[in-house]
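Removed from the display is one protein chain of the complex; every other protein chain stays in position.
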Amino acid sequence: MELKRKDILNLSCMDREEIDLILQTAESFKEVSKREIKKVPALRGKTVVNLFFEPSTRTRSSFELAGKRLSADVINVSASGSSTIKGETLLDTARNIEAMSADFIIVRHASSGVPHFLARSLQSAVINAGDGANEHPSQGLLDLLTIKENKGTLEGLKVVIVGDILHGRVAHSDIHGLKKYGADIHLVAPPTLLPAAIEQWGVTVHYHLDEALKDADVIMLLRLQLERQGTGYFPTLREYSQLYGLNRRRLALAHPEALVMHPGPINRGVEVTSEVADGLSSVILQQVANGVAVRMALLFLLSGGKHV
Amino acid sequence: MELKRKDILNLSCMDREEIDLILQTAESFKEVSKREIKKVPALRGKTVVNLFFEPSTRTRSSFELAGKRLSADVINVSASGSSTIKGETLLDTARNIEAMSADFIIVRHASSGVPHFLARSLQSAVINAGDGANEHPSQGLLDLLTIKENKGTLEGLKVVIVGDILHGRVAHSDIHGLKKYGADIHLVAPPTLLPAAIEQWGVTVHYHLDEALKDADVIMLLRLQLERQGTGYFPTLREYSQLYGLNRRRLALAHPEALVMHPGPINRGVEVTSEVADGLSSVILQQVANGVAVRMALLFLLSGGKHV
Partner (left out) sequence: MELKRKDILNLSCMDREEIDLILQTAESFKEVSKREIKKVPALRGKTVVNLFFEPSTRTRSSFELAGKRLSADVINVSASGSSTIKGETLLDTARNIEAMSADFIIVRHASSGVPHFLARSLQSAVINAGDGANEHPSQGLLDLLTIKENKGTLEGLKVVIVGDILHGRVAHSDIHGLKKYGADIHLVAPPTLLPAAIEQWGVTVHYHLDEALKDADVIMLLRLQLERQGTGYFPTLREYSQLYGLNRRRLALAHPEALVMHPGPINRGVEVTSEVADGLSSVILQQVANGVAVRMALLFLLSGGKHV
């Protein structure tokens, strides 16, 4: 099977067959990163450009390793050293990269919709690596892969998502992805960190974490982006962690085999206690490993690769 | 044929046969960047170091991709993270890089003459990627290649160069390169942005763009380096764009098949209207694509490669 798509922008507009294909391809690529020689020639002579307008360690590194393990040439372009500080428009920056025969442009930007805008204007394949408060589809896909690996299925699971849904592009991708598999999605957040009209998304909203956790199969904790948010959304970090932080007592309310997930970087003691983050229920590092596999799958499939 | 030269520093001291050789080699490398597998083994096991003391996206990326498509190992060293902030001299920094067996050192520096100084002291091949207000030879070469591809020849063309000639290292390389082919060069700029005694370069100087554009074959717009210049050179940006900006009306004064060129990054609405920058006469993105090919040619030829 083949992915008939030029770009990866949103999980919201991807159908279930496409997601299945990506996850199956990623599963077979997981094995590559476990080999003695973690390298396949699939994308030899292809060019991958990481175009990051927001700082990032893990996502940039994950795409860089994904590209390199597929034997692609990868270059990094970050906003700080970039021409945008010289007054160039975003589109001109991207068109220049495309003119250097970039096959893939991986874009992260603080504004929602930037990757979509670029994708419409460019022939290069564009992968959204996080756009404002909109989506972060490769993170959503690696979350789906991690759940599927541990639970055997994505269907009918009770998934509790906790934290900053308002600014949470990870949450948005997760919700869109999970809903395609009929997951029972529960959101828990301070009212100030919930988007308006959130119930229309077909999710259940709670204001109390304990109540939401009952029989949960998956608990997805969202990162509190302390570096971006003002302090206006909730009184103190301490109050946030008391009301919305996951600890051992609360974890016991969930299904005994519940998974604890977090997209990272973790604020230990805020979203989750160290005991839980490092405990047996946590699959946080497995998410990171799956990230490389998912990104290899995306690059491979977008370049016309077929899953067999 | 072979390039008998250790370094690429200036177009001013390169002869026409050398430039012809570089352009012919670049033409054959253009094809590589259009292949499915954009990679040849020519420089396998060679080391290219980008040593940039000024920020740059496009030139650094272009050299990086040129090196990688030739299978070289490429590393980036930028001033911000570099030892020069630790008090090391420029020459010591470069000698250290050479001592790590760098075959090529690509240097950009805010001071004129830095690449020449390093080239004299080092055995590594040095390529000037822009030195102060002096030259930017790989940009000059890619401009020549772009004109030649579109016009079939470089000889006898009327080329109008508009803007900041004073600080314009791109302009200087273009003028030196074009003069070797007998181009008829016209410069248009505010008097404050023209070097003293400019007529001695064998060019015609105009203060009015309309007058200069008549029958022009090529219009090269120079970037107004807003981030570097104080505001003392001309009253306002608006006045600059009214007097020296290229728009549709003005373009109509030139030859119907005139080329519009700009080294980028463009300040849209200042040096050129979007209509013209994105119009049929514009070869701006072709310049970018040719940049990779020219840099591949330079690396290839300096390493002893022969054009056949």
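Letters are used for the chains, namely A and B, taken in the order the chains are written, and counting of residues starts over at 1 for each.
The criterion applied here is as follows: contacts are C-beta pairs under 8 Å (C-beta built on N, C-alpha and C of every residue); 3 or more make two chains touch, one makes a residue touch a chain.
Because the structure is predicted, anything quoted here is derived from the model rather than measured.
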**Report entry** Of B:V77, B:L141 or B:V288, the residue in touch with the unshown chain
**Finding:** B:V77
**Report entry** Touching residue (missing chain; options B:D92, B:D215, B:E257 or B:E275)
**Finding:** B:D92
Query raised in the report: On chain B, what residues meet the omitted chain?
Result: 44-47, 49, 73, 75, 77, 80-83, 85-89, 92-93, 95-101
Report task. Tell me where the left-out chain touches chain A, residue by residue. Result -> 33-39, 55-58, 60-62, 64-65, 68-69, 78, 225-227, 264-268, 285-286, 288-289, 291-292
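In the analysis below, only the chains that are shown with their structure count from here on.
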Report task. Find the geometric centre of each of chain A and chain B from their Cα atoms only, then give the gap between the two centres in Å, rounded to an integer. Result -> 40
